[in-house]
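A single protein chain has been omitted from the complex, and every remaining protein chain is retained in its original position.
The block that comes next holds subunit A.
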Amino acid sequence: MGLENPSASSLTTEMCQFTILKGAAPVLAPRLGRLVLAGRKPISTPHFVPLTSRGTVAHLSHDVMRDQTSIASLYCGLEDFIEKDGPAVYKVPCTAQESPLRKFICMPDEITLVLGPRRAPPVPCPVPSTNNSVSILTSVGFRQLPASEWVDAVQKLRPDIVVGMADLATGTAAPGVKRRGKMVDRTHAYTRDATERLQRESSSPTATTTTTTTYFAPVLPLENTEQTIYLADLESELRPAIAGLALYESASLGVLPPALGDLPRLVFSEPATPHEVLRDISLGADLLTLPFVGALSDAGIALDFVFPSPSSSSASPSTSSTSLPLARDLWSDTYTTDVSPLSESCNCYTCRNHHRAYLHHLLAAKEMLAWTLLQIHNHAVVDAFFAAVRASIERETFESDIHSFARMYEPDFPDKTGQGPRYFSFHSSSSSSSSSFDISDYAGTKSSPQAQTRRNATQKRTVV
């Protein structure tokens, strides 16, 4: 596929350096890169950015994340922190160099923190955005987040990477022509105002803190022709103020002007499978967020794929007639006494220390450790997948490796068996109802309609 790049292009702002190590074309081609942020562990791309809920990767306590995963970056949504007036996250005592967000969520310095206005994936809001605010959902309900408050938050919290505010029209059916026009105009305005303020106030001689924030400008999930003016502005006037791009669908990888090709691309396309991840990487995605990882852990499903194919497999992809499953549902009774590791080819903490029978037991017993051990494993599988993808791009076999992978593995994950443990509650033995609480109350409001249905099904089952 001819990935030649004798002269690696490098984009440097004060705090952020993105180097493209290999790539055939500025857009619509897979590429290798290296993202270096001052003070953080460098990130080789393509890679994934694990998602957080209230500042934590679900079910992974900080020591487990540090000791048993290789997570080097995290995505946080501001809406997870601002349900109260005068939120605590703004009050963390910090030196001028520290990030209050990092200190609040108790994360170490080497982790790259990415902050957007909303969680990923965002829960659709019933009320649309306005010219100067977007709809968000905090733990106490829906509200508007004014663009100015968002920029204030960015300045106070000092994340490493900021994903700019966008009017994304989530949840609604495909937006109409008028709506699409508004989305572009508003996003253009949010971006212009935010970058202007961030630039001005960081360069002001009276600035009390040095801004260390790297701004990723949103590209809307619309046709190129619908956001021409905005994209042109990103290429020209706004160009010095932005250090990366945030994309919301795979197709956006095709609307980028080549002139923006040296910017790192963070993609929120919500790929459903590793096959779709590969598609996005082949179109030039550098960083991806993968909601399926946590969703599968919650559903008791352990990932089981290796790119481009498992090394231990004796059958070559061309001779094997049946394809391999991408994951195994540990709720299945077939694992009741199976003492083999979750995945034969995995060397993660879970696979080194535990077996399928234990995970099956923990799921059946609704023990929280099931989700912790699955999160460790599923993040490890995806981590190894990205390392293999980078090696494949490096040795220029990526295109054929994608085909091998597609032949080797089934197209979809196994179906959830409807016993997902995500929506659980802690039960108090005391009679006082105030001392018992239910995570599901909160999780329910945060969940997609499908998850809501699943949750209702779970509740019904409990009642029966």
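We adopt the following convention: a contact is a pair of C-beta atoms (placed from the backbone, for glycine too) under 8 Å apart; a residue touches a chain by one contact, two chains touch by 3 or more; residues count from 1.
Heads up, the rule we're going with is that contacts and distances are computed from a predicted model.
> Name the chain not shown, per its UniProt record: "Thioredoxin-like protein", "Ras-related protein Rab-33B", "Queuine tRNA-ribosyltransferase catalytic subunit 1" or "ribose-phosphate diphosphokinase"?
When "Thioredoxin-like protein", "Ras-related protein Rab-33B", "Queuine tRNA-ribosyltransferase catalytic subunit 1" or "ribose-phosphate diphosphokinase" are compared with UniProt, the left-out chain turns out to be "Queuine tRNA-ribosyltransferase catalytic subunit 1".
> Of the residues A:W150, A:F307, A:W331 or A:W371, which one touches the chain left out of the display?
Checking each option in A:W150, A:F307, A:W331 or A:W371, the one touching the absent chain turns out to be A:W371.
> Which subunit A residues touch the hidden chain?
These residues of subunit A touch the chain that is not shown: 53-56, 58-64, 66-68, 81, 84, 88, 91-93, 103-106, 108, 139, 336-337, 339, 349, 353-354, 357-358, 360-362, 364-365, 367-369, 371-373, 426, 428-429, 435-437, 439, 442.
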